[in-house]
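Here's the structure, in structure tokens; my notes come after.
Shown here: the complex without one of its protein chains, the others still in place.
And now, subunit A:
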């Protein structure tokens, strides 16, 4: 399981980072990075993304 962020769709707003319960995401300048070892693929980031740029790969 992992998280896929479509960087061509992402508007780098940081909303996903704010809702991540584990602090696994980070908005670095203008892109989002995922720490795969902390991410629990709960999908909350996917749920609130304003453009739908995040996908949980099961």
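The criterion applied here is as follows: a contact is a pair of C-beta atoms (placed from the backbone, for glycine too) under 8 Å apart; a residue touches a chain by one contact, two chains touch by 3 or more; residues count from 1.
The rule we apply is simple: contacts and distances are computed from a predicted model.
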Item to check | Name per UniProt, for the chain absent here [options: "2-oxoglutarate synthase subunit KorA", "Digeranylgeranylglycerophospholipid reductase", "NADH-quinone oxidoreductase subunit J" or "CRISPR-associated protein, Cas5t family"] | outcome: "Digeranylgeranylglycerophospholipid reductase"
Next on the checklist: What does the interface between subunit A and the hidden chain look like in terms of residue numbers?
Outcome noted: 11-21, 23, 25-30, 43-44, 46-52
